[in-house]
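Apart from one protein chain that is not included, each protein chain of the complex appears where it belongs.
Chain IDs A, B and C follow the sequence of writing; residue 1 opens each chain.
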């Protein structure tokens, strides 16, 4: 029996709640999950959400969740700035934690979080759900068996358009205090995929840009935008492969695009998160006159698709990725090998992002470490 | 508080269990759901699944589920041949039922089921989940506002390849006792979409074929295949529109295709369940030089996508359709309007399928009613 | 040296002229082509076009072209109703002919054309250019080597939207004297592909419909439309395979769609003329976990692409198909084997179309022969 606490009930909080509700019915091989304690900014909201999500207790103070002796693991889904305090407190209280990405607004905070995790001996996992999709997991297997030979070039793009409207008012995401912009918001996700599939990044050369230099404020004045909605990065992986990473949160038309292109000596692989239930494979082993990208629909033989649906091509959704991540977390808590980004790797992702930002500021190639 | 019973824990049984587990967390506006009683073919399996799926009681006899006074609604997910007895018993016991499609192997059994539902006054819903997708629901709205004008032609195809292997052995699906073949297996799904979007079918002209006339049996002999893996139908809708329906369960390469083409006086709409998180719209209202099919990714403004994910283009999965259906069922039980195929419409779907089969047998156009 | 005559300079006339201008430069292996004589409805237009297209002589009377002793082969690209007279005259005059499809408005005229061709001993080819594309030709090879095993199901659709505007005025294409509608306009093209890839059609069951029952005339009155813009056909091939053929010339959004689906015991093939430089192949010989439709871009190894471009994936255009057809015609004239639809097969295509129309009129299955 695993006792669960949840702090935060926004986009990701609900997503965690759904995962905790379903993980056992989907996978069968995990202990019973008890939704113990939900924390929100105030008691009224906490009670409402606990009721909806099926939690037994509700508190307007997150510390009550962390201190609850029936809670074994805490989902932390609040805004980034609260992660360090909550995560460190939870770890100190002896809880495993499942914290949404990125770790923290500053690198030193992220370092402190990793130190706390190490000291606690508890599992400290991050919510990098895109690595969990059956297509990505299968691509990882295919790369390992060298189906496309030795990798020699990579490209990855992450684009959405939620900041693309020039008439939207100035908000906190346009302030430098929120971070760099696309790098924080988006670059971490492609990096989680790169880390999972190819290893770490060694050197980066970054350019950033602002689609809109100023925005209107609520009172009608213009205010200078301080963050960069677009980032483009030349990079070298530790394994020697060169490539590019691009992120744009003002890319009209793109909704949830994470487009990966991997080129090897014997073929190539394409993937786009907007069509996450398929991927494309080109292999030179096919007869020359019939070589072409295969559009492969995910199916039960692409793990763990079969735990959700026994029929091929029927499709998982975004929320299912969190259920898979939850399952990995439970395996990890149980001491089994797990496919999961924990604080140690999470810190390296953030180190890479900060190196990108420094590269832009200094207009030069920067070594990540 | 709604008490739930579940009979059957295969593909669809698990899918129902997941829906019951998540419906409240997703939608928030429904009563608490209590997973009361699970029935399976034997006690051991029932206990195991009840444990996994979170049901409080388990029985090796489905009648125990139906007779359980704490159960308000029963999910029936057993093979079709058991539907009539179970559904009628459950309705007689005063339970609402949520029965997987199709209703029954024979039309008279289906009629008896509808009669039982009418007599009971209880909700008797069918598991036609494809009508629940945000894309389909939005297409329905667009058709109602005549964004593509007056409809004048329809085409729908449903294709999978689970029967396509010529080396697979003869099994019960090849016996005439299992039904007609593709018509039973598949045609009901496209019909559920047609009914939802355009109304009923009035006349049909059907052809059927067998890709493989014989199959090997386990003992190595050849046995004649009695069912038809492929069905192609000319049809007229009650609203006067002509079109075609095709179904093929031996279509290599197709995994979960349900491809709809709708042509109107001002545009057209395309949809394919294999890429269920998008649909295509062509409208002549666009300037001539920029007319083209728009690939529209589902998003929070396509109901009820936003209940699952607040960001556009992130995608729902097959299992999410069942959660939506479950929500509609609960609304219906609560006396609210619901988007659901109940026994009355379900019977018409089956009437249409039987008319198709008769058309093939008699090699002529057949009126459905 | 081959002397060429051309009658008609509309869409297809220009297309023939371009083919005659380029065929030797593209293929190299044909005799020099001399553009001798061009005929149009009046001398002024004939002279202008002869000038543009590079013909040496021009006449306002097509008979002058046919009678020209320097002319060896005549391209006939006038409206269908003129084909019989011109083709028969040209054959009698001892010319080879290259006549645009379809042969003639009536079947008896088409029969007379075939009789004239047989009597003359000259080549009488038809302009069924879609069979010439490198993708289609390669699909033909793949089918012959049974890469997808034994074919068991076919579907083909041809759709455009040039008749889709409900506000367009009544014109001659809406009159019964122009033929049946979509059947004449379109069905012949898919049939040319079916004949080329699979052989002839034995039985048909056809439905037809009118998107718009009436249209405005120039003087503002309503007039009943007499032709059918949409035709849907159940069919059986002579080789026993069942399938469907659909044609719609009022399908908003479709511009030049000819979508073919071929299912076999070991895979399937897809093609769409709107993306004629690619085709899709699914084969069960691929490892199960990586089976998917390959999108294969045409390339020099798909004959005769390499005659046009030595680099793969660069794409041929619609007019290139006519150059290929022209090359086949010249090979045929030279007594070599050629990939070409001549009058004998053309008559069978028309016989099939007339059988479809009869099937609709009589509301029953009709044997083609």
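Methods note: a residue touches a chain if its C-beta (ideal position, glycine included) is under 8 Å from a C-beta of that chain, and two chains touch if they have at least 3 such contacts.
Small disclaimer: the values here were computed from a predicted structure and weren't measured.
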Counting the whole assembly, list the visible chains that the omitted chain makes contact with. A, B, C
Contact partner of the left-out chain, one of A:43, A:106 or A:209: A:209
Going by the contact rule already stated, which one of A:158, A:251 or A:368 would touch the omitted chain in the full complex? A:251
Residue of A:93, A:126, A:148 or A:260 in touch with the missing chain, whole complex considered: A:148
Specify the residue from the set C:98, C:170 or C:308 that touches the hidden chain. C:308
Even though one chain is hidden, which residues of subunit B still touch it in the full complex? 138, 142, 147, 278, 280-281, 286, 288-297, 299, 301-302
Touch residues of subunit A, complete complex, unshown partner: 148-149, 152-153, 155, 157, 164-166, 205, 207, 209, 211-212, 230, 232, 234, 242-244, 246, 248, 250-254, 263-268, 270, 282, 284, 291-293, 363-365
Residue-wise, where is subunit C in contact with the chain that is not depicted? 11, 14-15, 17-18, 21-22, 24-26, 28, 32, 51-54, 160, 162, 254-257, 274-277, 297, 299, 308-320
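As a working rule, only the chains that are shown with their structure count from here on.
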Would you kindly state whether over half or under half of the residue numbers at the subunit B/subunit C interface are used by both copies, giving same or different? same
Indicate the whole-number Å distance between the mean C-alpha point of subunit A and the mean C-alpha point of subunit B. 34
If you average the CA atoms of subunit B and of subunit C, how many Å lie between those two points? 41
Which residue numbers or ranges of subunit B touch two or more of the other chains? 254
